[in-house]
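Dropping a structure here in structure tokens format, bear with me for questions.
This part shows subunit A:
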Amino acid sequence: MLVQEIYDNLKEKFPEAVLEFIGTATGDPSTVVDAGQIYNICKYLRDQDGLEFDYLALLSGMDYKDKFGTVYHLYSLKYKHRFVIKTYLPKEDPSLPSVERIWKTANWHEREAYDMFGIKFENHPNMIRILCPYDWEGYPLRKDYVGQETYHGVRIPV
Partner candidate 1 sequence: MERKFIEYDFGRVDSERMRLNVGPQHPSTHGVLRLEIELEGEIVTDVIPHIGYLHRCFEKYCEQMQYPQVIPYIDRLDYIASMNNEWPFVMGVEKMMNIQVPERVEYIRVIFAELNRIANHQIAVATFGMDAGAFTPFLYLFRDREMILNLFEHTSGARLLYNYFWVGGLAHDVPPNFKDTALNIIKTVRATNEEVMRLLMGNKIFVERTVKVGILPADVAINFACSGPVLRGSGVEWDLRKAQPYSIYDRFDFNVCVGSNEIGVIGDSWNRNIVRMNEMEQSCRIIEQAIAQMPNEGDVREKFPKKVRPPKGEIYCSAENPKGELGFYLVADGGNKPFRLKSRPTSFVNLAVLPEICKGYMVADLILILGSIDIVLGEVDR
Partner candidate 2 sequence: MGNFVFDLIGKNIVAALVICIIPLVFILPYALIAILGELKIGAWMQDRVGPMRTGWKGVLQPVAEVVKLLQKEDITPTIANKPLFNLAPFIVFIGAFAAFAVLPFSEKFIPSGINLGLFFVFAVGSFAVIGIVMGGWASNNKYSLLGAMRSVAQIISYELPAGMVFLSIATIAGTLDMQTIILNQSGPIWNWYIFGGPQGGAIKFLFIPFFVILFIVYLISSLAETNRTPFDIPEGESEIVAGYHTEYSGMKFAMFFMAEYANMYVVSAIIVILFLGGWSSPFGTSFMDGPIWGIFWMVGKAFFFVFVQIWLRWTLPRLRVDQLMYLGWKVLLPLSIACFMAIAFLAMIN
């Protein structure tokens, strides 16, 4: 199934939540959806006959400088088609529903997004840092991140 068709299907089902279709000259097209509706949309994408996106390849947090975002790369092993969903989040207190209950693999990806960008996922069973130590300060992949001077008495910078 082509990306355009999936987008049309989705737009029909969620006219309010599906915001924008970004088709670029180079690279993959993507669909921007409302962050609050992400759980419902993902559930629909997984369960709907003919779509059946049963494989969440990648969930990434993003910092677009003026806003945060998340990107979901979906596969269907059955139909071998892929789809990209994006959400945009405000700079202050970014949060959106978790898709952990739909794809278990999202558990660690969402923890990583929280660790790196401070994006909070609601209803996540274990929203703690994953890569950095649990008492790390700041969110390293934010564009305006300034590194810690010391950690537990050991100097970090060169």
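Candidate entries met the following condition: all candidates are chains of the complex that A comes from, given by their letters.
As a working rule, contacts are C-beta pairs under 8 Å (C-beta built on N, C-alpha and C of every residue); 3 or more make two chains touch, one makes a residue touch a chain; residues count from 1.
Note that the structure is predicted; figures quoted are calculated from it, not measured.
Enquirer: Could you work out which candidate touches subunit A in the complex, given the options 1 or 2?
Expert: In this complex, the candidate that touches subunit A is number 1.
Enquirer: Would you tell me which residues of subunit A are touching candidate 1 in their complex?
Expert: Residues 24-28, 30, 54-58, 60, 62-63, 71, 73, 77, 80, 82, 84, 103-105, 107-108, 116, 129-133, 140-141, 145 of subunit A touch candidate 1 in their complex.
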